[in-house]
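Entry: chain A
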Amino acid sequence: MIRAAGWILWKDITLEFRGRELLVPAGVFGLLIAMLYGFAFDPAKNGLHGTFPGLLWLGIFFASFLAVGRAFSVEAEASQQLLLAPIDRGSLFLAKLALNILLTLVLAAVMTPAFAILLQTGLPPETGTFLLIEALGLVGFSAAGTAMGALAAQTRLRELLLPALLLPFTSPLLLGVVSATKALYGGEVAAAGNWIMLIAIFDVIFIVVPVLLFEFLTEV
Partner candidate 1 sequence: MSVEKQFLEYVFFAYSAVFLLIFLFVTNVWRRTRHLEQQLSALEGDGEKES
Partner candidate 2 sequence: MRYLRWVSVPLWIAALYLALIWVPDERSLGVSYRIFYIHLGMAWTALLALTANFVVSLLVLFMKRRRETLDNYAQATAEVGLLMTTATLASGMLWAKVAWGAFWTWDPRLTTTAILWFLYAGYLLLREAIDQPQRRMVYSAVYGLIVFIDVPIVYLSVRWWTSIHPVVFTNTGINITPQMLIAVIFFFFATLFLALDLIWLRAKQQDLRERLERMREQRLGELGY
């Protein structure tokens, strides 16, 4: 199961390196968001420290939508044959999950510094903890996004349906990551720890439940 997932991931990364169909549009969109926020909120005059965590995470989530929504469409050209191969259905989910985690991590790595510079807030203190929050948050977002992307890919509306399916689920995650980041800016590391726990629970639920249910989805 893991080996097959590895090969599918290898194929997707090769495709992404050659075509750059996911990262480049999503990355450009992410940087544009930072710039537009800068225009709209005028960071020089009103300090944005209070709202920065919310702005940053919404930006990352919206940009990630573009990448996560397409992850299953990449397969569209050959999904039939891939499903005919003697591989466990769970491995396809795992491969897509790993791909989405990588994509969103790269996006966040580009967007976070850009946001910190353009909105003139700087990174929060306890940068190590902040990176942990980013990693866990993006794992959760990718897990939920992969599950909902698998559902949405088979509908008439395709990616258009994804926001309506995914955003309500990610609201507790958004609350978690924004609150944790805010706590870091306020210097309350213990409070951030509690929020990190919530994010971790979200991650576990959205990795385990879809793996269990994915079998049903590929049957029809």
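Everything below uses one rule, namely that contacts are C-beta pairs under 8 Å (C-beta built on N, C-alpha and C of every residue); 3 or more make two chains touch, one makes a residue touch a chain; residues count from 1.
A word on the picks: all candidates are chains of the complex that A comes from, given by their letters.
Predicted, not measured: the structure shown is a model, and the values here were computed from it.
Chemist: Any idea which of 1 or 2 touches chain A in this complex?
Modeler: 2
Chemist: Please output the residues of chain A touching candidate 2 within their complex, sorted ascending.
Modeler: 147, 151-152, 154-157, 161, 164-165, 167-169, 171-172, 205, 209-210, 213, 216-217, 219-220
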